[in-house]
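In this view, the complex is presented without one of its protein chains, the others remaining in place.
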Amino acid sequence: MDSALIPEGVKRCPFPQFLTGLAVVGAVLAWGVFAMLLCWLKGLNQTNMNDSYGFALWIWADLAVIALGGGAFFSGFLKYIVGKDELKNIINFAVLIGFICYSSALLILAIDIGQPLRGWHIFWHANVHSMLTEVAFCLSCYFGVLTIEYIPLILENRQIDKIPFFHNLSHNMHEVMAVFAATGAFLSCFHQGSLGGVAGVLFGRPFAYREGLLVWPWTFFLFTWSAAAYGPCFTIFLTKLLEKITGKKLVKDNVIDLLAKISGWMICTYIIAKIIDTWYWASVTVHTRGQTLMDFYDDNLLYGLWILVAEIVVGGIFPALILLTKKGRSSESLLWTAVILACLGVCINRWVMVLQVMAVPVLPFEDWALYYPSWQEVATTILPVAYGVILVMISYRYLPIFPQERELNPVES
Amino acid sequence: MKIDRRCFLSLGIGVAAGTALSPLPWKAMDDSSIWSQNWPWTPVPPDGEITYTDSTCTLCPGGCGITIRKIDHRVVKIEGRKDHPVNHGGICVLGLSGPQLLYGPTRVQSPMKKINGTFRKISWNQALAEITEKLTTLRAEGRSHTVAGIAGSSRGTVSGLLQRFLTAFGSSHFYSPSSMEDSFSQTHIQHQDKKTIPGYDLENSNYILSFGAGIIDGWGSPVRMIQANSAWKTKKIKLVQVEPMLSSTAAKSDQWLPSNPGTEAVLALGFAYVILRESLYDPKAIDDHSDGFKAWGAHILNNYHPDKVAEVTGIDSQTIITIGREFGRAGKPVAICGRGQGRTPVSVAEMNAVHALNVLVGNINKTGGVFTLPEPDYISWPEIVLDATADSGLRARPISMGGEWLHRFPNAVTGNEDGINFLFVANANPCYTLTDTKEAIKAFQKIPFKVSFSSYMDETAKLSDLILPNHTYLERYEDIPVASGLRNHLVGLIKPVVDPLFQTRHTGDVIITMAKSLKGSIEASFPWKDYSECLKTGLGRNWNAFTDKGYLELNYIPEFEEVPRFAFQVPSEIPQIPLEGDESKMGLILIPGDSLRLSSGDIGSPPFVMKTVPDTVLKNNDSLVQINPKTAEKLGLKKNGYAVLKTPRGEKKVKISLSQGIGENVISFPRGLGHTAYDDYLSGKGVNFNELIGPVEDPVSGLDVAWGIRASLTKA
Amino acid sequence: MTQEHRKEKKYGMVIDLDKCTGCGACMVACMAENNVPFKKDETDKLKSITWIRVYKLTNGKPYPNEEICYLPRPCMHCEGHNGHSPCVTVCPAIATDYDRETGIVSQIPTRCFGCRYCMGACPYHARYFNWWDPVWPEGMEKSLSPNVSVRMRGVVEKCTFCFHRYQLASEKAALDGRRELKEEEYQTSCTQACPAGAITFGDLLNKEHAVYHLKKDHRAFRLLERLGTNPKVYYLSSREWVRRSGDNYHPDEKTGEIISHH
Amino acid sequence: MFPFISFEWMWDMGHIVFMGGLWYAVSILGIGMTYCIIKAALDTQKGDDGGHHH
Partner (left out) sequence: MSIVDEKAKEVDAADSPAESHCATSVDDGNGIAGLTILFFIVGFTASLFVGWIVFPKLLYSEKQQPIDFNHAMHMELVDNGCESCHFFRTDGTYSGVPKLAQCIDCHQEVQGDSEHEAVFVEEYVSKGREVPWLIYSRQPDCVFFSHAAHVQLAKMDCVTCHGHIGESTSLKPYEYNRITGYSRDIWGKELKNYLGLKTNTYDRMKMNDCAYCHLEETGRKSSVSTEKDGCFVCHK
């Protein structure tokens, strides 16, 4: 039925099966859209956020997907700037994931603000000193870059490619892709960093506050670094997952191995920096303000010291060690463990930098504020996941996302 | 040439480019944002001329002066009147919320009659005709003495008119609530056989010993008390608070004596012991102005040794000695009592014990001391004309002219043969404020015809058969006599700030109209055209000063003159009012914790006041009970867990709030919650304390002096 | 043409906690003055808008040694370093701003698009979000003041030191040809209402204003001074534990000690 | 956001560096895309199919 659209030389599941899959995910998407409309029409009282939790699940989701989507800019950087040409075999997918992550982030932001109709104030009336302004500008620009990077992929669809203009456009865009990728990397460094800066500049919140370089707190650099470090793990994770689902090998091992190795080194260096940062923060930054590390960890279920251990040891040191060893990378199960732990690690980091900041009392006479999301928040957070799955389904089916797929899975004619 | 998809694509790009270069998207974006700044469902208050009008607040007995800010004809804010002798510009949460009562959804907008259980609007003429008919019939049947009236106060012209109406009609059934002032009147002070009301010159005292008086929790005139408290802080004057729990007053006092509940009188006598033992009293003052000192003194010295008192009260003997000495040596000390807001009287024994301290140091009618004031008397009306029916009606149930304590009202309905056939309720909400509320409501409902004059749909109005809504205090003239422990009585003037919003009528006018329609001697007793004439002529020569200043200060007693004689009474074995309930079954003592952040009187808390209620008092619709963590642990109760609170009078589901400010086995929560009427901002929230406690009469005075009740808490 | 400028001022508050009784009048005076909305259930204090909120502090000791202190907390109008208060710098759309002329941190609800970053930045929880549409029961919207704009759903609001009173007082002064206001001409609603007289308001730089002297009282402290927020609300308490509750201290540090940091 | 037009604009380091960097990036993207589109249109015009790149 849709075979004319499917790339040549690859096999896809039957169309009805595809449609059924779409319908299932579509139902989840519809649930999310319903929740989103509720939030827009009735306001943010639909959430469980409150005056202590101005930032909550959504902002965490934003930070997390952007960190995870960091694979796009970093692999782009590696391929186009550093010249790791093997990565061309995975970069399409990385771009797709990035595109999904960033569009999701923008959508979540549009739901998260109390006055969506005034969202443009952040651009028009920009306060350049605000980290959020930096986030907004770089995020939307980088989303533009991702769109530019994604367009040639769409244009490579068998039918679209037949139109000479699009064929040429795609070709030309490939030609200058390095420029776009470089711009993207530049923008990414800043918005990933500024997302870190969002928390780091809060000098009224000792848990988040970091000293730093010029106008940028250390979290600025840590966030960029961690996104570059952990993003590829997410790319690998999703590639592996997609291979499991489709039952096909889509990317050659050497590509994965290269990306995993780079990621391993990045995580390793990042986690060292993170440990130094945490140590400095606890012993100097916070100390001069009359607090100690343990003031920020309570005996409540959510924010015990375990969360620090989980973030740094389980989600940082473990995956780094696995990915740094040849054995770890080549063992299927260890690689799986490493990328999953890494993804969790960066998600915990983002969680801590958003929600724990809100939870920790600053005034000595205040108490910990705990929060759980409402179903509307959960639904709208799952919404982009569903949307992402759909976009991956469609893109995988109709676009030549994995250049090595044909070679690895020859179709008998 | 063929039009293909390329052409349409091109067209699309053209449209996009053209649109982007036109103002449409940008203007639409800007305008939609302006629309969001200007949502039609978000109110825009109309601008206008700002004016200020002075009046008096009536929402509690405090009598503060208020300044009302208006924009054109709208009341937008109520502030404290700066040049007012009671509050000097200060104001409380309730006073500030006045506009919400004026414009709130609880207003009764026209006369309402209950037909088959639901209220219907009726006209004023219909309503008055119906009343006249009913009253005429009762009178003709010789049952004039079964008509009763309840008023929020026994003072002032409106209350006076109602009382006058009942008398002329032939009934002595007039009820008004009692308070700490009545306890004082009942103490053994002989003062020309007049009722004596206390006036405390607290601003000039130099040592304050308070036996549970919620000085900053609404006792007396609340704003004046808070200001006095601030003045003490500035002048470093010591405030000692005797109270079983850490109320705001206890917390702000210089020394808190966490006594066992109900032992205040014993402790007072313990201090008296110290003063006597160390001869710190004023022998001349005692000689001149009291009787029975010798016998009393001997009794105290024999029976109130600090060690013994310490055992009863839980305050160690050294503290008793220290405080007793400090009090005796202070120079201008004063001892006051009346638990919490002082709306519940204390026993005569307790008042005597506390007053004895004042007499001992000779501070009666002296600067910084206690002044003995007569009832405010500023209205001169002609004699009531009584016909034969009235005479027989009054004889059928003779009662003192001062009226009767409100807590006896339910008994008057159920416990006497004739019962009550007709009831007027003015400025009162007995179906909420009476203790043992359920029984009180049952009694209320037994009355065949109840008329409420309430401006608001309160509990009593809701249960009445006819509502004749009064103007609110911002729409009418009235005199507001204020005693409330002020050094001098004061009469505040309330005057209309806005034209009546609804079809309401002044209760004074309604009473006069009723009297006129009943003709004869009743009509003759009301020789005024309307209420304003009644008020004006009643005030006589004071009228001009009254309206000019907005208040009238009644200066009765010059200092040092006319100190009344005090009769020292040898106290009974234990001057304590026993608690209702069986200790073996109910091991806890429940006491009220009054707070200014809740209106516990006739007026329900408006939304703004409800907003200030802490979440340790009310969470969602649940009342929280303060309990010592040790007691909670003993009972297996957890913070924020549910429990059933049971007293001999009732049972309620509550939540647990742990507090280190309350002793073991004592529990507390404030009055003012658990309304069943008013609006959604108040109704159904929390538990009405009054439902859990019942009246306990003082054997001497007959006042309701219940200060607590035995209770049990079990996990729910 | 450049007109003569007004003298630089730093409006601030001194709140005497020894006098404060926790009666809540400041909270209601503020709500009534500033058209603060209310809901049917206001018991969730994390969703309840009270520009000035009275906190109840305890010394944490068991009965009968517990002590209580009430602490009213308006917006601190932090000056931070050079007017860079925690919230002002983070607002992405300049909906909140620090005014050097008055020292007041402004909040413009119509500019705000509700990102709530400022709320995260404020350690005092002085900022409130309009989670709901502000709704008054029918008829009660008549009690709203035209001098303060009603905030719509989805924006942040906070204490403005009753800036509209400054505006109105300035108008009156302008009619007399004056630019400067006298101390009593501009007072906040909470200051005016407080029955305890615990709140004093004025220009912290002006020697003729009471706050200038009160802030130097030996009992004075500010909340979270060590964070560098540089608040303009001072508190007075004669109780050491209360003063120590105003900031975080290590056990060996003296109350009021500030280690300089940048 | 825009010099001369936006009320909030200031000629200070913050604006020049931040907005400068931003406009720089935006213009690269804009110019890059314009270039690609125009070149693709011209290539199409010429009948050049640009060759197969995969």
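When the chains are written out, they are named A, B, C and D in that same order, and each has its own residue count from 1.
Simple rule for what comes next: a contact is a pair of C-beta atoms (placed from the backbone, for glycine too) under 8 Å apart; a residue touches a chain by one contact, two chains touch by 3 or more.
Predicted model, so just to flag it, every value in this text is computed and none were measured.
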| item | value |
| --- | --- |
| From C:T50, C:N130, C:N147 or C:N248, residue that would touch the chain that is not displayed | C:N147 |
| Residue of B:I34, B:L301, B:V570 or B:A716 touching the missing chain in the full complex | B:I34 |
| Those residues of chain D which, in the complete complex, touch the missing chain | 5, 7-8, 10, 12, 44-45, 47 |
| Positions on chain B where the hidden chain makes contact | 1-4, 6-8, 10-19, 21-25, 27-28, 31-32, 34-35, 37-38, 44-45, 47, 49-50 |
| On chain C, residues whose C-beta touches the chain left out of the figure | 1-3, 5, 82-84, 88, 91, 94, 97-102, 104, 106, 108-111, 147-150, 160, 163-164, 166-168, 170-175, 177, 179 |
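By our rule, only the chains that are shown with their structure count from here on.
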| item | value |
| --- | --- |
| Intercentroid distance (Cα basis), chain D paired with chain C, Å | 46 |
| Inter-centroid spacing, chain C versus chain A (mean Cα positions, whole Å) | 39 |
| Rounded Å distance, chain B centre to chain D centre (Cα mean) | 73 |
| Multi-chain contact sites of chain B, meaning residues that touch two or more partners | 36-37 |
| Shared interface positions of chain D, touching two or more other chains | 8 |
| Residue ranges of chain A in contact with chain D within the complex | 123-129, 134, 137-138, 141, 144-145, 148, 156, 164-176, 179-180, 183, 186-187, 190, 400, 403 |
| Residues on chain C engaged by chain A in the complex (per definition of touch) | 44, 46-47, 55, 57, 71, 80, 84, 86-87, 89-95, 111-117, 119-125, 127-133, 152-156, 223-224, 226-229, 244-250, 253, 259, 261-262 |
| Chain A-facing residues of chain D, complex | 1, 6-8, 14-15, 18-19, 21-22, 25-26, 28-29, 32-33, 35-37, 39-41, 43-44, 47-51, 53-54 |
